Each structure stands twice: as structure tokens, then as C-alpha cells.
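Excluded from the complex is one protein chain; the other protein chains are retained at their positions.
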């Protein structure tokens, strides 16, 4: 299994991370060249995710193509900036401001045009500012109508580019519309376009109290909706974007099993915020952990795992987990 | 607004509530006759929810009809027992045991046949045991296929009886399939039957970190899917089934506004567990609280509320809340 | 390390577990003799916890002594019933009803007298009903005064019997006074009696968003306050009382390390509710999992672990976790 996996990471992992307190960032800023250079030091890495406009924009496509080629990377996804630009601070596609909504749709289309130039077929769409903070603050029906219309228009712009929606239950807004796997799938089911799917950010799944294994299965149940994977970890109460292996172990093993079971062929991409930790090490350790997990999982015959699942006896599930992890 | 509202309650509120510790119950048991007698003492009450098999079953329909008539109640819903009978302890409609799954479907159909005899058009379907507790315990794809097939078969048994699915994120299982508004609506969208909809248990919404106002709007967005309302309160971390007014106030005001806005004409039904508190008082206080909330809400012109919502300025949302609650 | 560990379990794990829905219990009831017989089948088990009054009371001490002897068990703790008897449904030691408060203190003293007869030196005191559900329901100052006075009086009844307070943040009450490690230690610090300490229920720690390793260290920091350990697992949002190995893995490894580091010599006792699972298997699997964890932990030199901790570099923490678990 492991041999087929392509690892990728958001480029930002190698940079400087700030938060609402330490807004200078806990480390030093790095240029795009330096970020690529750092990524290039990690042998296990096959590709990168580029954030527009920080890393990629209309004017630097050739430069980025050069960097990608230099380090023999693929570009797993482009992430459209609908949440860093203060213009989108109160919403993008779902905004009640027609101008802003149009700009957001226009920005998505722009990156749909850029992506093929980088041999990238997936845009990651995270609507981190589309939501609300207070009761009596928004008209939910209008917001959802905007989401439906906006996604439909973008999807139809180029059916060959996949728009991969990354849901999250909250943060930075107190409630996000694209909150969980159910709400996202319900909307995709209603829209009915094949190039609309889901980025399963594992940490966002944990944060929404989902079994990520079940969420992955649901993406299959509602068509082939699983376009992309984001790996990181957290304590279940926030999107901590920690290294893989910090907290969830059994859930990770189960979700890796389900990725294989549904035939997921996409990227294994990291999305982490190592505020206080060195980025190259944080990236490398997560990849190593995922590889160790996969190896442990592969050490037990899939049929044996399927048999335990089919029986539904929890004492056997625990015994299986012990066998996978501890070989005992 | 308040004048049109029909209040109902689960009959069990007047009985004895137990938990995993105090399994004798904190109070005294009461017969069905006594439960009706208790309900009859509450002037504000227009109807009751009956739980099968505790309160209603094939053999006592006439007796119950008599009691309902005696106290001039309507029957808001019948709740099918898919979670008290130990037979369903590891699942009902989604069970991997064909016999149990068939029994569950058969039980639902049975109560679909009973309901019209009591002038009741809604069955409340809460799949509290359909879920899982451990990783590697279930095949999610098979479970969801069972849910889809089971609901479709039941819905087609009699299109005139509404099946109202009550979702909940967890408890008693650690994960329930019918977990939140999104997952439930996605399934209903896929099945496409008009008599499948949602019981919005307000406490379940809070427990799943939903804005219940948004969830109500979503039931409208995906068709007329809001069939029934369950009122209670909790602290957001469990299904405490407390009296209304314990914790959420602003959210309650907003959801009452949205019930009016989407034209909800159904019951306002209580679903509470007053373990240590006297049931008649617990029922009466919740109804009084809802009425006070409605009156406060009605004291501000709907257009003014709509204007605040349209502006999206949170400082005005807070000012509106203060005006609704404190008249200041 | 593993060789010195004494494993114990609450006897109830082998019985029938009910909840607020399935109040008949999901399985069959078993007599005390049958519970002991079940426990006797588990070779790894060195002792049992007895719950008064279900398993132990004034009148059956000799019978229980016989059963304990027959199966060559030790009695790790006696659990005083301050939460099953409906009399204590609204509080025990902290109750505002003088009669109930006196009864609770009297019950504790009674079991302090029984314990030595069973060669047991620890009473587990869980105040599951001492708390509150609603705002404006209790006078917190009076409640805490009652706790302080009650614990002091009990502690002074016999300084040779340890009273081990088991804290928990909520359930069955919406708030418990003895909620977390901090509140409990603050009270013990104020009372200043050596025979007052803490039962660290690992699941209760997770539920209160504690790092249990830190909580164990704090019990040491405030004197030798760690009297007893309860093992089980949950998803962090409720006291699920699952088998060990369900969810937390890394946290378990760290807390086992800290138990060794602070020199904990007490019991490793299980406190689980396998509602739907067979009790003997649930007990055995948890013990096996703990043993596998310990073995994995012992495979890495303590000095190496201490070195990683001393450096504080999180990438090395993750590498260490991978080494402990996967030997890579």
C-alpha cells in the first residue's frame, strides 16, 4: 500500500506561523524560494499544495512551474484565498455583498484556469469566513442559496477541474456553513455536479466529532466524492493542526484502512501549523508516522480485518487494534 | 403567534426516570392512567407523544383512544421503540442481523398502521442504538445501505404517514449514524420521499454544535422536511433533557423566530427527563418559558428583526437581543 | 515494570449494565457468586473492587471474605454507595438536608470499619450526585463548607483507612463539585489530612480535558495524594467507560510512564461499562492492552524518554512515540 502513496504538504508548513497573540509569528518569515528549498530537503515528499495568493498568483505561474520542476514535485492542489484577504473577512461565496460574492467566484475561476498550467486538477475550497458569530446575524436561507448558486457556477466553468470543498465546524467564524461531512454532502447531492467533491481534512473531521473512517465511507456512499486528503492531528476540541501521531492513533489506523477499502488514489497531503516547531522536522515526522501506521496496518491481512468488522464484536475490535499496533 | 401554537409532551415526563447509576429511578413509577391524569392537570397542554410499547401497543389502542378523548388531547406523535427493547440494543434498521432489521421495519409499519387510529400522522423515529462504539467495529457502507433501504421501504408502506427522523450525535452509542442535520438531510435528499422528514430536537441540535435556527432553515432549504419539534435544554455537551430556560436563551429566541419565518405549523412538543424534579412542574415551567420567549419576540416587529439580519452587523444583533429580552 | 502490577476490576463489569433508555439492562443479571465466578476466570486478575451495597454490606462480610479467599483475590477498594440509592439522588455529603448528610457520613464510616476486615485499606468516594443542574439552584459556599466538614470528619474517623476521592466533571449531575484534579487537590490542601487522596479515573481525566499524566504529577506535587487508579477509555466528551485501547493511546503511554516516575505502587483497577459486550472479554482485553502498552514503554530506556522530555522539542516527542509504539 505505502508504495503507491504520494505525499504532499501545504508549503506554509515551512514558513512562519502566527496567531491572534503572537502576530509577528513565532519564527522567521521565508520567501517562496526558501519554502521550496525546505520542501526539497524532504525525500519522502512528492508534491506541494500552493496557497494563492501567497505562493501562486496570476503573475508568477512560470516562476512556480520552474520551482516545481526543479524539485521534481507535483502540485497536489491550489488553495484559493477566500479567507486571508480581509476583503473576504465576513464571507466570500456566501457573502450578502454581491460585489464580494462575484469576486470570490471570479477568484475561483481564475485559479481553475491556472491549475492545469501546473498539471494540477484539484482546487481546495475552504470557506473559512463564510459563516456567522452571533444569533440574529444572518439569513441562513439566503446564505445557502448563495452557496448553491456559487458552487454550481464555478463547477460549470470547467468540468475537468475538481473543486474540493474542505469543511470545518468552526474557526475563524463561530459557525461555518460548510461545517461537516453531512451538510457538505447534502449540498453536493442537491447540486449534482461530478467535479464537486470533498477534501477530507482529518483534523476537521475529529473536530466535528466524526469518525473520519465513516466520513470517508460516506464520500463513497454519495458517489465518488473524496477528492483530497489533509492530514494533521488535534485533541478533538479545536483545529490544532498538530503533527500526525500527537493524539489519534486508532482512528488513524481505521481511516487509513478505509481509504484503501474505497480505493482512494489521491494525495496524502499534510496541513499543519507547527507554530513553535521547526517545519522540516514537523513535516518529516508526520510522514514517518503515517508510513509506520500503514506498515502496521499492512501487517494484518485485510480479510482478517474485514472479518472482525463483519462480526461487530467490540472485544475483537480491541484485540485487532492490539494486534495491528503491538503485534500481540 | 403564541395563540396558534399547540403544546405537547412525551408522556414519560410525568413518570420515573432512571439512569445507569440509579436504575430504580429517582422517583416513583406511574401507570399509563396516572401519566394521563398528570398530563391532564396542565391547562396549557394540547397533546401527548406516546411511546410504544410503554404507552401504546397493538393491544391497548382503544384504551388509549379513551384516555386521549377523556383529557381532550391530540396525539402529536407515536415514538417507535427501537432503543428500549434489548433486542435492538446493538441496532435496529441498520443492524447487520437480517432478522432484527426486519423486525425493526415491521415494528415501524405496525405503528404506521396504529397512528391513524389515534388521528396521529407522525411517527417519531429515533435510531438511538444504530451506531457504533469502537473503531473497526462496523462496515459503514453496509450500515448506510441498510438505512437507505429501510427508510425507503417504510416510507412506501403508507405515504400518508410521516416518518420523522430524530437525529442525535451520540448516546447511548458513542456514534450514531443519524448524527446531525446534514447527514440526515443528505440521506433524505437521496431517498426522495415526501413523507420522510425531521424531528428537530432542539437539545440534539445544541449537542451537535448546530445553530438550531440554521438547522430549521436547512429543513426548509431541502424541501419541507421539518415535521416535528422537540423542546428541552442542555449545556451543549450532552443530551441533558433539562427544562427550557436552563441555559440557552438567545438561541431559543432565534429558533422561535425561524419557526415562524419558515411557516412551521406543527406541534411544540417537550422531551425532557426531570430525573430529580417533579414532572408536572417541569412540564409547566418549560411551556411558560416558551410562551414568555414568544411574547418577548412578538414585542419587536418582525420587519425590524429582518432588517437587523439583513445588515449583518453583530453590534446590532446584540442590541436587538437586548431589546427583545430586556425591552431596552 | 509489568511484573509488579496488581490488576483489579470493579465487579460490576461482569454483570448487567443499564442506561436511561434500556433500564432492564442490555444483558442478564448475575448474582454476587456468579460475578466472582466470572472474575475467577481471568488469570491476569489479582483483585476486585466491591460496591456497597450491591456486593458488600454489613451483613455479608463473612460471605464475601469467603469468596475473596476462594478466588485468591485481594480487595483493592470498597466503593461506598453515595449515588445509587435514590436517597442520595440530590446529594450526599454536600446535601443541604442535614439528615441525608449525616447518613452519608455514617455510611462512609461504616465502610471504613468494614474495609480492614477484608484487608482493604482504601475506600473509593465518588460524589456523583453532589452537584447541580440549573443556575440559581444551590448555595455553592454552603456546599463546599459541607464537603470540607464532611471529608474532615470522615478522615478523622480512622486515619489508617484511606479515603480516595474520585472526581468527575459531570454526569449524572450537570455539574459535580468534585469536578477535576485542581478542585479536588485544592480542597485536600486546605483540609490537610494524610488519609485523603485521589482515585485517578483515567476516563474522568480525559473527560475534564486533562492530560492525565500531568494530573498524576500534580497528585505528587501536592503530597502523596494518588491512592488509586481506575482504567477505562472514552472519546473525551463523556464518561463512556469503554475498554482500554478504544481511543487514547499516546496519552495512556505517557500516563503509564508517569505512574512509574512518581513511584505509584497501588492497584491498576478497571472501571468499565461494557453494556453490549461480554464482560469477561471486556475485562481481559483491557488488561492485555495495558500490558502491551507497558511492554512497549519498557522497550525504550527511561533515560531516553527523560531526555526527550527535558529537551521539549515536539518533533522528538513524536519520534519517541513512534519508537515506543512501532519500534521504528
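For reference, chains read A, B and C in written order, and residue numbers begin at 1 within each chain.
By our rule, a contact is a pair of C-beta atoms (placed from the backbone, for glycine too) under 8 Å apart; a residue touches a chain by one contact, two chains touch by 3 or more.
The structure presented is a predicted model; accordingly, all values stated were derived computationally and were not measured.
Novice: With the missing chain put back, one of A:75, A:218, A:242 or A:270 would touch it. Which one?
Specialist: A:242
Novice: Who touches the missing chain here, C:124, C:254 or C:277?
Specialist: Among C:124, C:254 or C:277, only C:254 touches the chain that is not shown.
Novice: Name every residue on chain C in touch with the hidden partner chain.
Specialist: Those residues of chain C that touch the unshown chain are 90, 96, 132-141, 144-145, 169-170, 175, 177, 179-186, 189-190, 208-211, 213-214, 217-218, 220-222, 250-251, 253-254, 257-258, 305, 308-310, 312, 314, 317-318, 320-321.
Novice: Tell me, which residues in chain B touch the chain that this view leaves out?
Specialist: 209, 235-237, 243-251, 274, 276-278, 281-282, 284-286, 288-289, 292-293, 295-296, 313-315, 318-319, 321-322, 325-326, 328
Novice: Footprint of the hidden chain on chain A, which residues?
Specialist: Missing-chain contacts on chain A: residues 17-27, 83-86, 89-90, 128, 133-135, 170-172, 174, 235, 237-238, 240, 242-243, 246-247, 273, 275-276.
The rule is short, and it goes like this: only the chains that are shown with their structure count from here on.
Novice: What's the distance between the Cα centroids of chain A and chain B, rounded to whole Å?
Specialist: Inter-chain centre distance comes to 35 Å.
Novice: Which integer distance in Å separates the CA centroid of chain A from that of chain C?
Specialist: Those two chain centres are 39 Å apart.
Novice: Could you list which residues of chain B touch at least two other chains?
Specialist: 90, 133-135, 170
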